[in-house]
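Presenting chain A:
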Amino acid sequence: MLHTVNKSPFEKTTFESCLNHARPGDAVLLIEDGIYAAMKGTAMADRIAGMNGELSLYALGPDLAARGVDEGALLEGISVVDYGGFVDLVAEHDVTQTWL
Partner candidate 1 sequence: MPYQLNGTVVEHDEEGYIQELDKWSKELAELIAEDEKIEMTDEHWEVVNFLRDYYEEYQIAPAVRVLIKAIKKSMGKDKGNNKYLYTLFPYGPAKQACKIAGLPKPTGCV
Partner candidate 2 sequence: MSADAQVPESDDRKKFLYVNRRAPYGTIYALESLEVVLIGAAFDQDVSIAFFDDGVYQILKNQDTSGIGMKNFSPTYRALGDYEVTKLYVEKESLDERGLSPDDLMEITYEDEDDDWEEKPSIRVVERAKLSEIMAEQDVILSF
């Protein structure tokens, strides 16, 4: 399953809930304000590291760029995708859960 999250983890519990319900092997794509979860040194960093590579984590490049977040500021293991990559992720997974 692919999950997309578009809320900042510091404003809403959406990302936390997504992590609580995702299953090993799922992919999580961070978009819009969701990308802040992908940054190094935040209060979420340990939570993400604790996933132990069970999930594939992605962040949408244009949303990073729009918010002035450099790829170098992201946690290890986060892959940056463009819109084409977003489409590929949706196509690769049977079902997409859009966390709002």
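Picked so that all candidates are chains of the complex that A comes from, given by their letters.
Note that a residue touches a chain if its C-beta (ideal position, glycine included) is under 8 Å from a C-beta of that chain, and two chains touch if they have at least 3 such contacts; residues count from 1.
Since the model is a prediction, treat every value here as computed from it, not as a measurement.
When you check 1 or 2 against chain A in this complex, the one that touches it is 2. Those residues of chain A lying in contact with candidate 2 across their complex are 1, 13-14, 17, 20-23, 94-100.
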